[in-house]
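Every protein chain except one is present and positioned as in the full complex.
On to subunit A.
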Amino acid sequence: MNRSFVCDIEALADDAWLLRFGDQLDPQLNARVHAIARRLGGEHKPHWLRGLVPAFASLGVFFDPAADPAHIHEELLALLAMDETPVVDASAQAARTVEIPVVYGGEFGPDLESAAAELQMSPQQLITRHSSGVYTVAMIGFAPGFPYLAGLDPALALPRLATPRARVAAGSVAIGGAQTGIYPRESPGGWRLLGRTPKVLFDPARATPSLLLPGDRVRFVAIEADRFADAAP
């Protein structure tokens, strides 16, 4: 079933419009954002387009600073008016599924035990439930390549740490609120660390610098600690 979507357009900068489809973490709204982003940035990319930022329920559209914003606004309205894509199906077709190997617990996931205790389950139950989900890269932000993954089992939601850690290791797989994500490089962070992947999330030297792209599907696969080095790319 295809819902009708309303879209507000607001100025985000002199050279950017913000298309807002809603203000909720809603999979259908997010699929809509990715479908519109794919259409705008795809084969018939407009000559004025200078970048897209797909977020949870909104899309940043950056354009040539020399272009007239009013003119771009009209083109976006026309594009949205014509859009009748059955959104959920279209995005499911286009999405890749990426497997992320994870060593859970121990030095790789220092919060696994306490998180499991807080959720009133065993560490193994938490691992099983976290790695049995299929997640969607709802958006990439905070840092280059940091994926905000939607689709966390609501029973696994955990509040952020009261005091964020000064250093979180690169590759750390974590839960923050109702979301799960992966830290691309060592940085401060307040999410609960369940494990770590040896995969490099972001490398500007690669042809596609980000391992994950907006709209991708993600599965976590539990591996043993001694396979951490082998599973590196």
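Couple of notes before you dig in:
Just so it is clear, a residue touches a chain if its C-beta (ideal position, glycine included) is under 8 Å from a C-beta of that chain, and two chains touch if they have at least 3 such contacts; residues count from 1.
Criterion: contacts and distances are computed from a predicted model.
Candidate names were "DNA-binding protein", "Spermidine/putrescine transport system permease protein", "Biotin-dependent carboxyltransferase family protein" or "Nitrogen regulatory protein P-II", and the UniProt protein name of the unshown chain is "Biotin-dependent carboxyltransferase family protein".
From the set A:10, A:74, A:99 or A:118, the residue in touch with the chain omitted from the display is A:10, counting the whole complex.
Contact residues of subunit A toward the unshown chain are 10-16, 18, 20, 23-25, 37, 41, 50-60, 62, 65-66, 68-70, 139-146, 148, 185, 202, 204-205, 209-210, 213-214.
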